[in-house]
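Attaching a single structure in structure tokens format; questions to follow.
Only one protein chain is missing; all other protein chains are in place.
Coming up: chain A.
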Amino acid sequence: MTAAARTGAEEEVRARLPDVAALAEALDAVDYLADPGLATAMFLAVRLPQPLLLEGEPGVGKTEAAKALARVLDTPLYRLQCFEGIDAAEALYEWNHPRQLLGIRLAEARGAPLDEDDLFGPDYLLRRPLLQAIEHRGPRPAVLLLDEIDRADAEFEAFTFEVLAEAAVTVPELGTIRAAHPPVVVLTSNRTRELHDALTRRCLYHWIDYPAPERVAEIVRRRVPGSAEPLAVAAAAAVGRLRSLDMAKPPGIAEVIDWVAALSILGVERLDTAAVEASWGSVLKNRDDQELARTRGAAWLADAGHG
């Protein structure tokens, strides 16, 4: 069964995504610009299928990539934000205990007979993202995003992968729930700790680089619809310059988007010294970094793009 499952994706997915170029175009259509490397990685993740581990600096669009993929496949995205100490009850399922207690009391008050099976039925099950993704009815597989997997501990990592490899969950009271459409799995990591070999072994891997200024400008123009093109280009170049300094928190694409959005609301159309002075806070979110940039001056940040 597993051998057969690995020979490729379902017919419908194959028809929707015949090759890498088709996926890149579809991503473009939902306003996510993927370079060939990322498009290849996502294509293989869907078609092989195999989980995809995305790494990269904060703010290069790791989470966005999974969201865009879900939009392309036109399926729901189930997102599990990992944190230290996350356990099965928060990831998979939990019985709704208060409701069970209430059920018992109600049955007693009415004098109705109550079976244990009544209490441990689907109605009393709280479904968490992992189970939701496995139970997804189709017609195409859901996208399951395990965000910041490095924050969870190693035991949880192993547990998750067991569930995903089987594509089935056993709830003792209900029996085994098997996925009709095993989800497309995307993991992201910020490298706060080294991931377990067993995990990296099972995943495709892609490192997302910070894109070139032109591409940043293009992304910004798509994400901030009302923004003037020269402004987006100048802001992307300015952030590129900021990133050349030794920053505690180098601004990412998210900061460029915030910045351009802020400037647009302020009615700014060209990035000049005054505009920079007014909006330090939306691009640099760390006091030390702001001081460092201020010593270079607002003019340095605003002007170099034009001359």
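Throughout what follows, a residue touches a chain if its C-beta (ideal position, glycine included) is under 8 Å from a C-beta of that chain, and two chains touch if they have at least 3 such contacts; residues count from 1.
Methods note: contacts and distances are computed from a predicted model.
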{"item": "Omitted chain (choose from \"D-alanyl-lipoteichoic acid acyltransferase DltB (MBOAT superfamily)\", \"Aspartyl/glutamyl-tRNA(Asn/Gln) amidotransferase subunit B\", \"VWA domain-containing protein\" or \"Respiratory nitrate reductase gamma subunit\") - UniProt protein name", "value": "\"VWA domain-containing protein\""}
{"item": "Residue, one of A:92, A:177 or A:204, that touches the chain absent here", "value": "A:204"}
{"item": "Residue, one of A:74, A:87 or A:229, that touches the chain absent here", "value": "A:87"}
{"item": "Contact set of chain A toward the excluded chain (per top definition)", "value": "6, 8, 19-20, 36-37, 40-41, 43-44, 47-48, 50, 53, 55, 57, 83-87, 89, 94-95, 97-98, 100-101, 104, 150-151, 190-194, 197, 200-201, 203-207, 209-212, 243, 246-249, 288"}
